[in-house]
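Right after this comes chain A.
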Amino acid sequence: MFPWLTVLIAWPLVGAAVVGLSALVRRRTGPAGGGTGLARPLALVFSLVEVGLLVGAFLAFDTGAADEHQLGTTASWIPQIGTSYAVAVDGVGLLLVALSVVLVPLVLLAAWREQGHDEVRLRRFVALVLLLEAFMVAVFSARDVFLFYVLFEAMLIPAYFLIGGFGQGPGRRRAAVKFLMFSLGGGLIMLAAVIALYFLAVSNGVDPSRAFLVDELVAVDLGTTAERLMFVGFFIAFAIKAPMVPVHSWLPDVAGNATPGTSTLLICVLDKVGTFGMLTLCLPLFPEASRWAAPFVIALAVISVLYGAVMAIMQTDLLRLVGWTSVSHFGFIILGIFTFTPLGTAGSSFMMLNHGLATGALFLVAGFLVSRHPERSQKIAAYSGLRSTTPVLAGTFLVAGLATLSLPGLATFASEIMVLIGAFGGEPAGSAAWTLAAVPGVVLAAVYVLLTYQKIFTGAPAAGLETLPDLRVRERVVAAPLVAGLLVLGFVPSLALTYVNAPAEQSVAAVTAVDVPADAAAQMGSDK
Partner candidate 1 sequence: MEITNYVVLAAVLFAIGATTVLLRRNAIVVFMGVELMLNATNLAFVTFARLHGDLTGQVLAFFVMVVAAAEVVVGLAIIVTIFRTRRSASVDDVNLLKG
Partner candidate 2 sequence: MNDVIGLAPWLIGFPLIGAAVLLLGGRATDRWGHWLGVLASGAAAVVGFILLFRMIGTPAEERAVDHSLGTWLSAGGLDVDLGLRLDPLSMTFVVLVTFVGTLIHIYSVAYMDHDVDRRRFFAYLNLFVAAMLTLVLADSYLLLFVGWEGVGVASYLLIGFWDTGRPTARENAVAAKKAFVMNRVGDMGLIAAMAILFATVGSVGFADVLPAAGGLSEGTATAVGLCLLLAACGKSAQFPLQAWLGDAMAGPTPVSALIHAATMVTAGVYLMVRSGPILEAAPTAQLVVVVVGAVTLLFGAVVGTAKDDIKKALAASTMSQIGYMMLAAGLGPAGYAFAIFHLLTHGFFKAGLFLGAGAVMHAMGDQTDMRRFGGLSRFLPITWITMGLGWLAILGIPPFSGYWSKDGIIEAAFIPVDGQPWRAWVFGTVAVVGAAITAFYMTRLFFMTFGGRRPRWTENQHPHEGSPLMWWPLVFLGVGSAGLGLVLGIGGTFTTWLEPVVGHAEHHEPVLPVPVIIGATLVLVLLGAALAFRMYAVQLVPEEAPRGSFLTRAARRDLYQDAANETLVVLPAHGIARLVQVGDRDVVDRGWGVLPLAVSWFGAMFRKVQTGYVRSYAAGMAGGVLVIALVAWLVVRLGAGLGGAQ
């Protein structure tokens, strides 16, 4: 059958290459710096075609078997190391691929004027975005641990340049380095686990040339201690990516210094690799260890929920605030994953998508707002009373905000309530208590969203901001699909749930199949 995913991965790469080469064309048409050149339109076209391909992939995907990995390709890559190029997606993977593919053109469009008229910068920016897209699609469909790891790390490089090279904030370089160091640190720890995994797999009689395929590895019995160690290795990497308290420190800096577009790709898509990895690698590969660690993970997740929300309330910088809200939401996602209930897991999978839409919308709209300010200030205090001057902007912001506080009728509500209701009945010790502890998060969410809206859009217009232009057509085009998506999925969640239910059932079944040795609870305290 047609290798949809391979095509989806290859196409943006081609795009990046073409955009890079468009430099040659520009030289003939005009001097550097003059005009805006071909880069942006080219990139936009490529990303839109990619969306078209995505539609094809959706049509080809058999929702009846959403828990099976489909549309894939498997080919030997480095037989000596035993890794193969194996890509395939189940429902969850497909949704996340869709998220990446859909967000990219919007980000490109949103950043249309961001890099000014510097042709070179522009070309590099869009090329990097396309490159990142390819990596993101690939990482969400990798079915080979080694391949996953490779992409997991390689992804960081374009992201790093996007933050450090094109950011707005003064601290962007520091932020970029911080981001890379945190991610690489986690990644390298994961590398040790990956190697060990391979070694154990082979010594357990898995064919060395296939010893990285997830499907092969799930069968392997690793032995309690080794399994737990490896789980920790993987989990640390994913927790940093997710990001989870206390390894979240890189996120607010990035959010505050990168361009909104970058933040969108980074926090709304790239970070999903963390939760996605927990769901599709940690659980199936280390079921016993997952259950052993679950109480601890749940606790951290709930702490993240409240911590992120409180920090968001205390922020004075709009974009940092949005960043913090993500910490809170990722907490919910992880809570849903590690309570091992079909409902909660499905909710988390769904939430990965919704958070992308909602937070993406919030980031981009916030970006539009900031771009209107004379000094491009990101300080919330710099704005006031804009509802009367820019009603549409205000409305869009409010909808995005309400989505962030997961208002019923918007997709985020469905997922969040699924997580909460599901997690409450979770099997790990203390699920119910911790879930109840997470519920105040919804109040805090209301506070940080409405407080921000109140400060920025209500009251008397601030001096110098009386005559800001309202959302332009381009910007409306960016916001519309996200808002529409949130509304549609809010009224008809089944559209997405048909993709996530079966995988959720499956992963929960996989985890709950094994049983935890009695000492698990005892070790919990000491080991962590």
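Just so it is clear, a contact is a pair of C-beta atoms (placed from the backbone, for glycine too) under 8 Å apart; a residue touches a chain by one contact, two chains touch by 3 or more; residues count from 1.
As a selection rule, all candidates are chains of the complex that A comes from, given by their letters.
Quantities reported herein were computed from a predicted structural model and do not represent experimental measurements.
A.B. asks: Only one of these touches chain A in the complex, so go through 1 or 2 and give me its number.
C.D. replies: 2
A.B. asks: Mind listing the chain A positions that touch candidate 2 in their complex?
C.D. replies: 182, 245-246, 248-249, 307, 310-311, 313-314, 341-347, 350, 385, 387-388, 395, 402, 407-409, 413-414, 417-418, 420-422, 424-425, 432, 435-436, 439-440, 442-443, 446-447, 450-451, 454, 457-461, 492-494, 497, 500-501, 504-505, 508
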